[in-house]
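Every protein chain of the complex appears in place save one, which is left out.
Up next, chain A:
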Amino acid sequence: MFPELNSILNSTPDSFKSSDFILVSDRRADASFLIHHHLSFYLRAGCKVCFLGLVQSFSHYSAVGQRLGVSLAQAREKGQLVFLEGLKNSIGVILQEDTSQETQPLSYLRTPGAGLEGLFRFVESSVRQSGDGDAGESWGPPVLLIDDLSVLLSLGVSVGAILDFTLYCKATVCSELQGNMVILVRCEEEDADDDEEGSNLLQRGLVHQCNLALHVEGLPTGYCRDIHGQMEVWWRQEGETICNRRKIFHFKVHDKGASFFARGTSSAVL
């Protein structure tokens, strides 16, 4: 959890906006540090977290979480965290032709054209708490975290199927259960002749659905060792105000967190 980011977004583990759909995207940069922030944030807040880890192993998130002060292994044991190991289980699906029940969420690997229904059923069953839990512990509102959604494009799933999946998830998690969603999407360069099934199309579709968009990019002036990039924060305003709020920050990622500052105020420059 990054304290500076909490103050920028005006949220703390004790009081945060519910029914929020947060989209984290990047273009030729790496925004995964924001996923680690949200993971530790919601675990600290005591929410039930469903994490679809499609590109990294559990030990990676666990190691980073340790530095940020949360223990993922403990959370998984207590039942607060449900983690889908995408990498490990997909070997079985493709190479062993494993069709057992556990690999149903990854059915898109076998038939990419068929859509993500299996994955959605997994998410649905994870976020709906059983009324009388085994340990009697009741967690806060459910949170769905996905890292990263654009890898499904590399595996052959169509943009339309992914947007359908996010719409279903939003309806279940955000509207019905008053929970939050955080999704990471990685894009490539804006191309003049963009292909139909590009990640840019996916990102545009998700920006249309979300409430808060955090977009991470490299600096427009070039590579700098001390400023790792710029992050654009965009809030969708509800209510009477017509214009949407948009702010840009520079950031630097450390070992134990990230610091955010206004443009031009990096300590390297001042």
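The rule is short, and it goes like this: a residue touches a chain if its C-beta (ideal position, glycine included) is under 8 Å from a C-beta of that chain, and two chains touch if they have at least 3 such contacts; residues count from 1.
The working rule: contacts and distances are computed from a predicted model.
Asks: Quick one: find the hidden chain's UniProt protein name among "Elongator complex protein 4", "T-complex protein 1 subunit epsilon", "Very-long-chain (3R)-3-hydroxyacyl-CoA dehydratase" or "U3 small nucleolar RNA-associated protein 14-like isoform X1".
Replies: Hidden chain, UniProt protein name: "Elongator complex protein 4".
Asks: Among A:Lys88, A:Arg204, A:Arg246 or A:Arg263, which one is in touch with the chain left out?
Replies: A:Lys88
Asks: From the list A:Leu167, A:Ile248 or A:Val269, pick the residue that touches the absent chain.
Replies: Within the whole complex, the residue contacting the unshown chain is A:Val269.
Asks: Which of these, A:Arg110, A:Arg128 or A:Arg236, touches the one chain of the complex that we don't see?
Replies: A:Arg110
Asks: Take the complete complex as the reference. Which residues in chain A touch the chain that isn't displayed?
Replies: Counting over the whole complex, chain A touches the hidden chain at residues 28, 30, 32-33, 36, 55-57, 59-60, 63-64, 67-68, 87-88, 90-91, 94-95, 97, 109-112, 151, 153-156, 186, 188-189, 191, 195, 198-199, 223-226, 228, 253-258, 267-269.
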